[in-house]
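Of the protein chains in this complex, one is absent; all others appear in place.
Per-chain residue numbering starts at 1, and chain names A and B are given in the order in which the chains are listed.
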Amino acid sequence: MPLLDVRNLRTTFSIDAGRVQAVRGISFHVEKGESIGIVGESGSGKSVSMLSVMRLLPENARIEADSIRFQDEELTGKSDRYLRGLHGNEIGMVFQDPMTSLNPLTRVGKQVMEPILLHAKASRAEARKRALGLLELVEIPDAASRFRQYPHEFSGGMRQRALIAMAIACNPKLLIADEPTTALDVTIQAQILELMTQLKEKLDTSIILITHNLGVVATMCSRVIVMYGGTIVEQGSIREIFRQARHPYTWGLLRSIPDVSRGAGRQPLVPIAGSPPDLLAPPPGCPFAPRCTHAMKVCALLPPETSRLSETHSSACWLNHELCPDRKGDRP
Amino acid sequence: MEPMPLTADLFQPLEAGAFQDEAGLRPSRSYWQDAWERLKRDRLAILGLLILVILALLAIFGPMLSSYSYDGQDFALQNQWPSLQHWCGTDRFGRDIFIRVLYGARISLSIGLVTAIVSSVIGVIYGGVSGYFGGRVDMVLMRIVDILIGVPSLLYIILIMMFLGPNLQSILIALCLTAWIGTARIARSQVLTLKNQEFSLAAKAIGSSDARILFRHLIPNSIGPLIVTVTFIIPTAIFSEAFLSFLGIGIQVPMASWGTLASEAIPTLFSDPYQMLAPTFAISISMFALNFVGDGLRDALDPRLKK
Partner (left out) sequence: MFGYILKRIFAGILTMWVLVTVTFFLTRAIPGGPFSPAEERKVPAEVLEAIEKRYGLSDPVPVQYARYMNKLVHGDLGVSFKDLDVSVNDIVVRGFPVSARVGLLALLASLLAGIPLGIISAVRRGKLIDGVSMVIATIGVSVPSFVLTVLMLYLFAVVLHLLPTMGLTTWKHYLMPVAGLAVAPISYIARLMRSSMLEVMRQDYIRTARAKGLGELGVIVKHAVQNAIIPVVTYLGPLIAGLITGSFVVERIFSIPGIGRAYVGSIGDRDYAVILAMTIFFGALVVALNIVVDVLYVVIDPRVRIED
């Protein structure tokens, strides 16, 4: 039984100009103790889908799903209050920009104590001890004096560590990390990711890592979900995605990773031409079709069916359909 | 709608250019056009503008079209309630209140305008110089501003009016001498921003298209807050004058400003309440209109609010 099982999640936002279809029917699952990566460009819906599961979206969002099951409990009918019981408790979340994610007027230690006081019904003294321990766990140097400091006295990397500490404070089963390192220096990035891997092993937490960086996914995750235009275009194990990808968008992503290991042969970086689809009035058919070099007539008319290529590997592309000549599903 | 049957020919490659170029779904407009569009949609601001225009027209042409004059005393007509001959009634000297309110409009509106213009000029020069030269000059000039802000401007205004005597000119001078500080600060910060762009400006001057873009975006962005600040000076000035006249420190009788009219109406408030209505209504509605227009301008000119 998967830890998290999402079926047909759809999220729309109403704005002046109409309804933006940010997430257009995605289904995926996360097993206990596994870490998966969700990759896609800005606007692909990767963040919105996780925020939808957590119900952390603004008021103009409408979230619908056939089913969202967490630890075999159906979440879709539950009250907001029930979900709040999960937040910071069984499900922890880390966001993208550490510089603005902490309350500037409250001491850091107190903010880390907050989820503990809220969910674990601990006394203030206990909570303080645990929070201090958490700061040490995320390797913040001199944790005791840092505890009483304010966010502006922390560097970006340290703030992110503190935010991670807050997210894991109550030993969550699931940690969702939305681009946790995008706003940080490359060297700090590596440290934070390293930290997250260690924590995962120590606490046996499942991790959903949202990122636009395939390289990061390769190091940290066992499975990958590729999103585009509010849909999942392909998902599979690391090996399957990196070696046997069966979707033109994934091919494009893979081609645009600078690969130093290839040696002297200078592979040109091949970007994907075009721009993301307008989610206000998405065209019929496959969202990637306008930018796809393999597009066929059917791609412009009908959204592709999802083909199961293995137990873990599936791809939403007409190229994989039996009617497609030459079975051009293989990576060129 | 029944699902479309899948046939082999659908799996033929798509012709190039099958998708329309979605680049630029929204036509790009210049900053000013954008702002004007936004302003037009702000109904309160348009209402405010309308009110101001009507007021101005009334103030300019009203007295000419009426048979009454603002100081025509007629003791037979004392303290009359509003009627067809006297739309707002008469005061204790038998003067028509409506006409006096219109004259008051001339005074109040011109005070507002003149103060706004003159003090902005002073402010822009002061702030511009301070920002442009920077360093010691900036520090000294800003120090002076800090000191001047420390005390409520009303105190300075009263002092100046003591010195110059209570009349229209002295109010104007006093107001102009105190209202420039806000514009000075804005002007200074805009100049500082412009200065920081200077290097890129110089570099791109060679490829002058970039310079033109900078001018098309930088200057409008700088002027925006300035325009808003200046717009808000007008109601503040009108309010200050009304306040002073109300207290008896401003314009003296028999000249009528809205403030003096309101002040005159107090002693007879209980017996002739209508005398207070016209001037207070006039003040209120112009404040409303000016605030709406100011708010509208601020929203329209704010580049962050592009929908």
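The rule is short, and it goes like this: a contact is a pair of C-beta atoms (placed from the backbone, for glycine too) under 8 Å apart; a residue touches a chain by one contact, two chains touch by 3 or more.
Just so you know, these numbers come straight off a predicted model, no measurement behind them.
Visitor: Quick one: which of B:Q33, B:N167, B:T193 or B:S284 touches the chain that's been left out?
Guide: Checking the options B:Q33, B:N167, B:T193 or B:S284, the one contacting the hidden chain is B:S284.
Visitor: Pick out which of B:L57, B:M139 or B:M162 touches the chain that's been left out of the picture.
Guide: Of the listed residues, the one touching the omitted chain is B:M162.
Visitor: Could you tell me which of A:H119, A:K200, A:R223 or A:H294 touches the chain that is not displayed?
Guide: Of all options in A:H119, A:K200, A:R223 or A:H294, contact with the hidden chain holds for A:H119.
Visitor: With respect to the chain omitted from the figure, which of B:A45, B:A242, B:A256 or B:L301 is a touching residue?
Guide: Touches the omitted chain: B:A242.
Visitor: To test your reading of the contact rule: which positions on subunit A touch the chain that is missing from view?
Guide: 54, 56, 81, 84-89, 92-93, 95, 97, 100-106, 114-115, 118-119, 150, 152, 163, 166-167
Visitor: Please give every residue of subunit B in contact with the chain that is not shown.
Guide: Within subunit B, the residues that touch the unshown chain are 146-147, 150-152, 154-156, 158-160, 162-163, 165, 235, 239, 242-243, 246-249, 262, 266, 269-270, 273, 276, 280, 283-284, 287-288, 291.
Keep this in mind: only the chains that are shown with their structure count from here on.
Visitor: Using the touch rule from the top, collect the residues of subunit B that touch subunit A in their complex.
Guide: For subunit B paired with subunit A, touching residues are 4, 6-14, 18-19, 22-23, 25, 307.
Visitor: Where on subunit A is subunit B touching in the complex?
Guide: Subunit A reaches subunit B through residues 16-17, 275, 278, 283, 289-290, 294-302, 318, 321, 323-325.
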